[in-house]
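Here is the structure we will look at.
Not every chain is included here, but those present sit where they belong.
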Amino acid sequence: MTLVYFAWVRQKVGAGEERIALPAEVTTVAELAAFLRAKGGGYAEAFADDKRLRVAINQEHAGWDAPVTDADEIAFFPPVTGG
Amino acid sequence: MTTRISIQTHDFDVNAEIAALTEGRSDIGAVVTFSGLVRGDDSLTAMTLEHYPGMTEREIAAHVAEAEGRWPLLGVTVIHRVGRLLPGARIVLVAVASSHRGAAFAAAEFLMDYLKTRAPFWKEEERAGDTRWVEARASDDDAAKRWR
């Protein structure tokens, strides 16, 4: 799967994009966030508080319970501030 | 309906964008534009805009389509700049053409409210060498909820 990060999530993780193999136990966005948080370091900081994050699956806004597959592009970012 | 969506680093010309919407047609009676500018509040020195290429265009196109379903529109242009911008610089343009003013005003406001709360842009502010990501505002969420 492809993971992409924006704004301070990107800065804390230390990369804008990475590819990982979907771990067997991960089936939802929430589980993916928990998996990433458990990696520690910048990931632990970026995923410290799920409420501060938003997610998109294949470039569409998604919820925390949404299912994820290994073919997906999953983006984590703070609430948007454009316009 | 003509739709133009552009994410770009360079500036835009509002008169030229209005002309592009209205050129060669005589059914348009009203064009409303919204221009958003960088405010130099609290000694802000610059602002850098980041976005999610691909999703941004898709998200804006979906909102333009929704606006088109709600109001009788004849043309919509959305331009959003990214990169580093100084106080006073233009950030965003929404231009809506319609036969009558009510639809043009409503659709422009609708699109701005949705851009603020759904389009994947993020702003980082610079002040005296310090940088800080702008937090989302509850008032923008409230504005967007009006349209549900």
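First chain written, first letter: the chains are A and B, and each begins at residue 1.
The working rule: contacts are C-beta pairs under 8 Å (C-beta built on N, C-alpha and C of every residue); 3 or more make two chains touch, one makes a residue touch a chain.
This one's a predicted model, so the numbers in the text were calculated from it and none came from an experiment.
Copy numbers of the protein chains across the entire complex in this file follow the formula A x2, B x2, with one of each shown.
Throughout what follows, only the chains that are shown with their structure count from here on.
Centre to centre, using the average C-alpha position, chain A and chain B are separated by 26 Å.
Partner chain B is touched in their complex by these residues of chain A: 4, 6-8, 56, 59-61, 75, 77-83. Here chain B touches chain A in the complex through residues 36, 49-52, 54-55, 58-59, 80, 91-92, 112, 115-124, 133-136, 140, going by the rule given at the top.
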